[in-house]
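With one protein chain held back, the other chains of the complex are shown just where they sit.
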Amino acid sequence: MIRSRQVTAIASTVLVCSMAMAALLLRKVDEAPPAASLQQMLYISSPKLLKRLCLGYEGLLADIYWTRTVQYFGSKHRQGGGTYKLLWPLLNITTQLDPHLIPAYEFGGTFLIAKQPQGAGDPGKAIELVQYGTQMNPNDWHLFYDLAFIYYDQKDYRHAADAFLRGSQLPNAHPFLKIMAAQMAQHGGDLKTARMMWSATYQTTHDKMIQANAAAHLRAIQVDEDVAAIEQLVQTYRHRTGHFPQTFSEMVSSNFIHGIPLDPLGHPYRLEAGGRVIVSDPDDLPFLNQGLPSGYVSKAVPKLSTAN
Amino acid sequence: MACTDRAIYSFESLLIIFLRCFPAMLAINILGLEKIYNVGFWRKRAKRALWPLNLRVEEGEIFGFLGPNGAGKTTTLKLLMGLVFPSGGSARILGMELDDPRMKAQIGFLPEQPYFYDHLTARELLRYYGQLSGVDAKQLSSKVDAVLEQVKLIDSANVQLRKFSKGMLQRAGIAQAILHDPKVVFLDEPMSGLDPMGRREVRNLIEDLKTHGKTVFFSTHILSDAEALCDRVAIIHQGELRGIGAVAELTASVHGKVEIVWQTAVVPAGIRSMGAECHSAGDSTRVILPEENQDAALEALRREHLRLISVVPVRTSLEDYFVAQLGTSAKSEAVSSRTLHPATGDGQVIKR
Partner (left out) sequence: MNARILHIATNTFREAVRDRVLYNLIAFALLMSAAAVLVGQISIHIEKLVVINLGLTAVSLFGIVIAVFIGIGLVSKEIDKRTLYTVLSRPVRRWEFIAGKFLGLAGTLVVNTFFMAIGVFAALAYVSHHLESADLGVLVALYFIVLQFVMITALALLFSSFSTPIFSAIFAFWLFVIGSFAQDLRNFAAMAHGITRFLATAAAYLVPNFSALNVISQVAHGEPVPHRLILLNTTYVLVYSAAVLSGAVLIFERRNLK
């Protein structure tokens, strides 16, 4: 015969143990998500239908979808990247539900244009997204900046300049918009322009991932410049001595240069045959145009480290 | 052989004396049971529902628990049923604790103004309760029918309870309380809402229960019912026990009066001087006088040569006693020294 006190003891024990077990099981359920199909992730893939169904609570739903977008991108990125198939639909739904969710446009602008496996590699959708954003938020200069950026990335310098100009005319526009408009029109393809663009992004964004992305690009630009300058020195050395240097130490000992040149991460550059300058760790420096070892194929998605 | 007879006789006497020292098991034994509710938003204010209660009920008694509405009768019953937990004190029913399932199998309870599962029929209701009480499945049907007969609901056995009248519901309630043949039956206001016919039937049922050796503990604020049925009563007011004892004891001792009836309409001077009202009807006259004036009145009649018809003691009704008790303030001394019937052993009133 169970007395009341025993019942209390048993019930309390069951309560505590069960809740603990439940929490553990939830972690397991989270860890093993099935291959998220489009429908499962979004449940309802039509933004219009979703808008009608959510009974006026679009703001909240937009926030939820935005959170899912960030989570989706972050976890996929950690797992090694991919096609990011769902990035556009998620962003589309988010911005349809709440057109004033500015961070979504910036995020989309950056990671929709990034080539796979870094991003979705779909510039057309990126332009569509941000243009919709500028329509819905005609007085926000940030969106014109984002739009310009996309055009710049696609080497469409005329449209980029155009976007910068329109943005610069808005209230409270950052002064560099005007500067960039001019720069873009004349020197669209220059490295200097690229550096200005990425520095601007790095300074104005609040999103950590976008910041890391910009920093990586700046490092790449630095490397490109460094490599060009060092190769120039190597050519000069060759003219003077008649042969290519084997190592940098050779150049240092003959007082041609003061020390072994280091890349932005602090690792020394190396010399390849034929006077080519390469970086020691190409995996750590994404977005390089110069300085890659011959025959190098980038394998995994390099980490976007926040270290500068 | 006389030797053996004497030995057996002595042994029997010793046994009887031995047993007399240990009274029969109490049906209900309440020791200092009290209840304080914590009310208010922060549950800080204390509201006293029951002062420490001491009460004993013998097996086979019909015990009445009287008091006006809100006196604490239902609280006491709920404490005994384990529906509400005591703030102090304890109680035992049939010698067992209040949460003992073995004890619960031997008691029945009818709550105040019961209202049952709407969509069950009377028979289904009783079957359900029977199952919960652990009545053997083979005997269940016959027991259900028997008890339905007893409460005169056998004709409505298959009617849904939501179609029952108040009186029928009350009887169904009694049925579920006695279905499993309990030793002690607790009834909370069993006559409430019944017409005189219904009340008569319930009274008969209660008397029937006593005949079968059951103990009945019922609460009511209808004094005439208590007067007619109960062996003993307890009176409770504002959570405090105010009096306990056999009905006769309680009513006899307070303002006893006599009714004297004599022939002819003449009122003797001696009686007129007592100042009591005399009623003449036809050929006789009646007067009600205090007991102590009885001898003087009879003397007056004898002197006038008036023919005495009857001298009848008029007992105070329980109602008078009740009103007298509750009319006094809580600190009344008049009641404090009442001790009664030695066999029950107690009857003291608990003062605050």
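All chains are identified by letter, namely A and B, in their written order; residue positions are counted from 1 within each chain.
Everything that follows uses one rule, which is that contacts are C-beta pairs under 8 Å (C-beta built on N, C-alpha and C of every residue); 3 or more make two chains touch, one makes a residue touch a chain.
Everything numeric here is computed off the predicted structure, so don't read it as measured data.
The shown chains contacted by the absent chain are A, B, with contact judged over the whole complex. Within the set B:Pro101, B:Pro290 or B:Pro313, the residue that contacts the chain not displayed is B:Pro101. Within the complete assembly, A:Val70 is the residue of A:Val70, A:Met136, A:Leu170 or A:Leu292 that touches the hidden chain. The omitted chain makes contact with chain B at the following residues, 37, 78, 81-85, 101-102, 104-105, 107-117, 119-120, 124, 128-129, 131-134, 173, 176-177, 186.
The chain not displayed touches chain A at residues 2, 4, 7-8, 11-12, 14-15, 18-19, 21-23, 25-26, 28-30, 32, 34, 37, 39-40, 43, 64, 67-68, 70-71.
Rule of thumb we're sticking to: only the chains that are shown with their structure count from here on.
In whole angstrom, the spacing between the mean C-alpha positions of chain A and chain B is 87.
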